[in-house]
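The complex appears here minus one protein chain, its other protein chains still in place.
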Amino acid sequence: MKRLIRLGIAALVSAATATGALAAEWTPPGPIKLLIAFRAGGGADTQARLIAEELENRLGWKFIPEQVTGKGGMNMAAALKDMPNDGTVIGMAVTETFGYNMAAAPKSGMSPADFTGLSTTAGFQMGVVALSSKGWTSFEDVVAAAKGGEELRFGAMSPRLADLAYLLGKAQGVDFNIVSVKGGKAVMDGVNAGDLDLGFMAGIQQKGVAAGDLVNLASALSAPLVQTPDAPTFADLGVEFDSDGQFVFVGPAGMPAEAREALANAIAEVASDENTKAGGLIKKNFGGATVVTGDDLTVLLQNGYESAGKLLDAASE
Amino acid sequence: MGALDYIWAGVLAVFLGPELFSVFGVPVPVTIVMIFAGFFLGIAVGATPGLAGPIAMAIALPILISIFGYTPDALLPVMGFLIGVMKGATIGGAVPAILFNTPGTPDAYMTTLDGYPMTQKGQAKKALRVAHLSSVTGDTFSDMVLFICAPFLALLVEGYLDLPEKTALLILSLSFIAAVIGGSPAKGLISTGLGLLFAYVGTGEDFYPRLSMDSKVLAQGFPLATAILGVLIVGAVFKELTDLWREKRESGLLAGTIEDSGDQRLHMREIRRLVPYIGRSAVIGTAIGALPGIGSTLAATIGYTVGKARYQRTKSPEAPDFGKGAPEGIAATEAANSSVSGANLIPVLSLGIPGNAAAVFLILAADSIGGFNPGPSVFRFTADAVNPELVIAFGLFTAMLIANLLNWTIGGVFMRSMGIMTRIPKQVLLPTVLLLTLTAIYVQETRMEAIWFTLGFGLLGYVMRVVAISPLPFVIAFILGGKLEESARQAFAATGGDPWFLFTHPIAAVFMALSVGVILLTARNNRVRASRASA
Partner (left out) sequence: MSHDSRSNLILGICFAAFALLLIFIWIPFDTDTGLIEKVRRQITIGDALAPTVAGIFLLLGGLILILFERNAPDQPEVDPVNLGFMAVVFVLLAASFLVMRYGGPAVVALVNLSRETPLEYRLLRDSAPWKYTGFFFGGTLMIGGLISLVEGRITLRAVLIGIVAVLAMIAVYDLPFDDLLLPPNGDV
């Protein structure tokens, strides 16, 4: 049914442009380069590529995906910043890149103002996760173990999460050995292999938790986890910060309004449609799409950048 | 469900999976077709100088996922294809090493040492037969070990290796490589140091890309492909071009292609002579493959070194030395590097930790498609409910067996048919290989800087060859550099900032002692040899 409606809309739109009545119609002047800040073949990369593929099928636009990885999306952002802003170059990263990472690296000379936010696609289901075989059923058990003299290794895949892990320990009166690893998959590998005792996972824990191998001990979000609503949030545990974050598509600063709107709407629509491969993937891993566009997104990115300073200060005390 | 039921279910998943088409009413399952397709692509890609299995896998994976989608049904066809590529490329990889002296992968480098001299003596086909026999034997042996040991061994190994031990193990690998390869420990250390240094440019924990001199070009670091293909392939091409040009200037003529001469077949008598080398190397490769994080290059090196030691004791005086065209050298290398791939899947399947590039792509496939979460849960033999991941695991074993069967039956013929490429004159082939390599890198990296990097690494590889520094420690150090730093950081943080973490854990301390020992021992041996030479 949805598809029919969409076809109908497409037909209407093309009829309208034929008469020149609809000014909002925008088509890219050439192929669109899509800079992806994640390693090829991973879940995030796949999501970006599938969205591009679906847009190619629906709208006849041409996408050229390209990997620009490293430094928590900062390399991608640096590459994107000086590209033409006519809608022929966009990028995909996480909101953390434009918030914490830019705030923590003032030398890079970048801020969210250098970019045009297009749309978010999905929010992380960031939990503090451990193996069920550890025997912990709640976060209190972890604190008890730490207070009992056990040295606990806490895996984090970004500096922001490492700060949060530190503040979590501080709030609970324990010291974690915070181990920085590269990527969420590495945290899961470490936990599974016993190299780490617990760690942050942003959605990949879903299957393991469902199977009973892993357990969500806490939600690192401002809201409870969809899968384990009983797990306490960071606020419950006495940490005034959270790890809320989304995948986000952006362009260089100063994109024309019609290009921004057309791209943002197209991406948001694909991400929210569970019948597409991209939407299906998002539904499977993150429980559904989280779409923020337009001015709301501009505010979201700017807020993330400004509030990151407080987290940085708190963690460096 | 019992263990046997699981194995049978895995076999059925391959043969009774979704059918692609039917021949005379007999359905042809899509997984089988994909294994075939991957296998032939793998041989062709492995045999093409400048291409290698990982490149083919990297290009194929997004395409395969687009075709098969994100259902658990997609796992076996996609991973079957990748396994096919892996197996095909393993035997195909020996072809350019033997015929053109250009290893397509770092682990084929040792194959060039005896393979190319045999080609120069007109024994190319025979060298290829030795490579095929050793490779397939090693591979099959390794697969058997995988099937039998996977559930037990992986958990055992991981149980004893914590982060400090893993760091120490990486250090041991590096010092072994530096000491053993390249003839002189000093040059080995330099080669290793350079590899580490290049691996550390632009990387690191901090947001400022270190050693990038504030340039955006260096901020992303050097892509793995540019360093490996640059030093190994482009460097070799430069060296060959120079030699060719010299030859032409001095003799006024370019050497024609080398005609095959003498008996190219492999006789039972010769096979019997090769068996001990193949056997030892297969065991070495399998043992190394089972350790997470250590790849086939080390296996090839150790296999070759151990083979060499035995050969010097037992060879007949008129037989060629290792490095001068001894079939035993090829056998020792190929059996070792091929036997890594099977055992390598032990940590991959049960822990999700890859030991080589091919395994990385299998993990990526499992990760992207979903429904198969490499980790301890895979080998849980649940009795009441079916554990679908275990069925997939046995399905993958079946796919490997099918690929091995292809390997034994038609792999050798197909591989040797690639020998047609020796007919192409070198001055035509070398520039073409160069452009093909650079294009392949560009297609992966899509930026012109990658080509400049590769040419730069090519120049470095050329200079290293000129001053007799082996490029192999460079490449291995480049690959392991990131892992070494990461695991050291993690071990340091995990032990709560214990600066002596490498020495306070008994197993790690043993590895460290071995690292120092191996360097001292080779240095002493070299001194003894040097004083004998000058006496």
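Which chain is which? They are A and B, in the order written, and residues in each are numbered from 1.
Throughout what follows, contacts are C-beta pairs under 8 Å (C-beta built on N, C-alpha and C of every residue); 3 or more make two chains touch, one makes a residue touch a chain.
It should be emphasised that the depicted structure is a prediction, and the values quoted were computed from it without experimental measurement.
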Sole residue of B:I67, B:V386, B:L405 or B:V466 that reaches the chain not shown, by the stated touch rule: B:V466
Hidden partner chain, touching residue among B:P27, B:P72, B:G122 or B:G193: B:G193
Selected residue (touches chain absent from view) among A:G43, A:P65, A:G251 or A:G304: A:P65
In chain A, positions touching the absent partner: 29-31, 33, 62, 64-66, 84, 88, 107, 162-163, 166, 175, 177-178, 180, 315-316
Chain B residues touching the omitted chain (full complex): 59, 62-63, 178, 184-194, 196-197, 200, 204-208, 210-213, 238, 241-242, 244-246, 248-249, 254, 427-428, 430-432, 434-436, 438-440, 442-443, 445-448, 451-452, 455, 459, 462, 466-468, 481, 484-485, 488-489, 492-493, 496-497, 523, 527, 530, 533-534
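Here is the rule we go by: only the chains that are shown with their structure count from here on.
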Where chain A and chain B are represented by their mean Cα positions, the distance between them in whole Å: 35
Residue numbers on chain B that touch chain A, as the complex places them: 58, 61-62, 65-66, 69-70, 158-159, 162-163, 166, 202-203, 205, 207-209, 216, 219-221, 351-353, 361, 364-365, 367-368, 370, 373, 375-377, 446, 486, 489-490, 493-496
Interface residues, chain A side, partner chain B - complex: 40-43, 46, 49, 53, 66, 68-72, 74-75, 78-79, 101, 104-105, 107-108, 151, 153, 177-182, 185, 188-190, 192-196, 207-208, 211, 213, 277, 280-281, 284
